[in-house]
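For this depiction, one protein chain was excluded, whereas all remaining protein chains were kept in their positions.
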Amino acid sequence: MKKIYFATASLAALLATGAAQADKLDDIIASGTLRCAVVLDFPPMGSRDADNNPVGFDVDYCNDLAAALGVTPEYVETPFPDRIPALVSGRADVGVASTSDTLERAKTIGFSIPYFAFTNVVLTREGAGVDNFEGMSGHVVGSVAGTFEGIKLEENIKAWGAGEFRPYQSQADVFLALSQGQIDATVVTSTVASAIVASGQYEGLKIAGDAPYPIDYVSLISLREEQGLINYLNLFVNQQVRSGRYQELYDKWVGGTAPGLTIDGVYR
Amino acid sequence: MFNYTFHWHQALRALPDMLWGALVTIEVAVLSMVLGIAFAVLLAVARMSANRLAYGAATTWIEVARNTPALFQIYMAHFGLGSFGIHLSPWWALLAGITFNNAGYLAETFRGALRAIPPTQTRAARSLGMGPLRAFWSVVMPQMFRISFPPMTNQMVWAILMTSLGLTVGLATDLAGVTQELNVRTFRTFEFFALAAVLYYLIAKAVMLGARLIAWRLFRY
Partner (left out) sequence: MFDTALTLKDLIFLAKGAGITLAITAVAVLFGTLLGTIFGAFKAQASALAAAPLTFVLDVLRSVPLLIQLILANAFQSIAGFGWSPFTVACVMLSLYTSAYCAEIVRGGIEAVPAVTRRAARSLGMTWAQDMANVTLPMALRVALPGWIGLTLGVMKDTALVLWLGIIELLRSSQILVTRLQEPLFILMITGAIYFLISFPIARMGGRLEARWREND
């Protein structure tokens, strides 16, 4: 596949002397493969089944995108802190990885319009002594380094002036640390928290109320300069909602009414 | 060729934070070395003893430390011990992991050095009226350290390099942890880690220089 890709790319480069350069969108179609960066310790968005194969909302979303492009999907597993490096280093073409569209990140990568929206809740362990969001003050808490909720939680701990924040390098390590009692609580998206509690995989975990954070809109990501691809992604997200596929996937992986993806009073 | 704009000023602005991180790195490395040496002496002696239990325990420690990755050992110290309900904070887990590793390697170094010291010296010391501990402490051990000093210096550099693994167990205060924190916020990976590499290089050089001074003061090499 790689060889074909290079051959095609160099041929295209030869033919295109003087004409516009082939962009990422052309490359993906020419290579016949869409490499999606996905996070696989974040059920129901992404996880592994009993055969250790990737499954989840994001994995299906990647499949849909590949089908729309007429290419084969390929999954590149990335822990949260590695999503953007994976894109920048060219290991993946598109990130379908619940990436919050922060302005800091937009300096480095390009965002599509939001394809999902999360609210955050406090996830804790029975007997840890955390009953609500404010109850985390004075406790050891943790989250994934550099994520939307991780950065917010670290700020909270600093503002409270009591407790300790630990940044882990993957979501799995955070849940493991929480279930072992290394940390007493974390803030995590509500869908993931419910899925984790319902799975019964980790004993004694429970949700202790909402975290008062703004709605966390997440987008597909690509390289900042790939406007052609980002344009395509925008339309794709729009079509997923329009065709009802968004709700269908939501029913399959989460259940209930899928969250709205628009904000009142402002254009994206 | 480079379709990338370097943002060096952003990295340089973070230099004070990274220097504080370097201090934590040095702190953990030095402590792990001091503790590692203490455990290594015990392990080396235990490994040469006739007591089966002491021999077995020391051999297990040494072989596991030398035959599994340091990253694995540190991960075990945090999440492995966590399964038993023993909760080491990231800082302690890192210190425990590196100490375990240092002790394993240094014990073998010390054992080699002990073999090189003629047993007649101990006998001579004992016949001068010294007790066995005193003979070991004042006669054998100084020579052991003298012989093993170069490998000990290497191990110290290794300890510095190993501290970078703390970020896999949630440590954010050492040099690698601070750098990764900056990286995941800004994604200026190359700039921040290049700066970190320079700092690690300087620390390693400082260790080598310090070791040479100590060797010159103590052993008159």
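A and B label the chains in the order they appear, each numbered from 1.
Rule of thumb we're sticking to: contacts are C-beta pairs under 8 Å (C-beta built on N, C-alpha and C of every residue); 3 or more make two chains touch, one makes a residue touch a chain.
In this text the structure is predicted, and so the values were computed from the model without any measurement.
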Contact residue for the chain not shown (choose from B:Trp8, B:Phe72 or B:Trp216): B:Phe72
Touch residues of subunit B, complete complex, unshown partner: 1-4, 63-64, 66-72, 75-76, 79-80, 82-84, 157, 160-165, 176, 179, 189-190, 193-194, 196-197, 200-201, 204-205
Footprint left on subunit A by the chain that the document does not show: 40-41, 47-48, 50-52, 76-78, 82, 85-86, 88-91, 170, 172, 176, 179-180, 201-202
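Methods note: only the chains that are shown with their structure count from here on.
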Separation of mean Cα positions, subunit B and subunit A [Å, integer]: 37
Interface residues, subunit B side, partner subunit A - complex: 3, 78-79, 82-83, 85, 87, 89-90, 167-168, 170, 172, 177, 180-181, 183-189
Subunit B-touching residues of subunit A, taken from the complex the two chains share: 81, 84-85, 88, 104-105, 107-109, 140, 142, 145-146, 151, 165-169, 173, 176-177, 180-182, 225
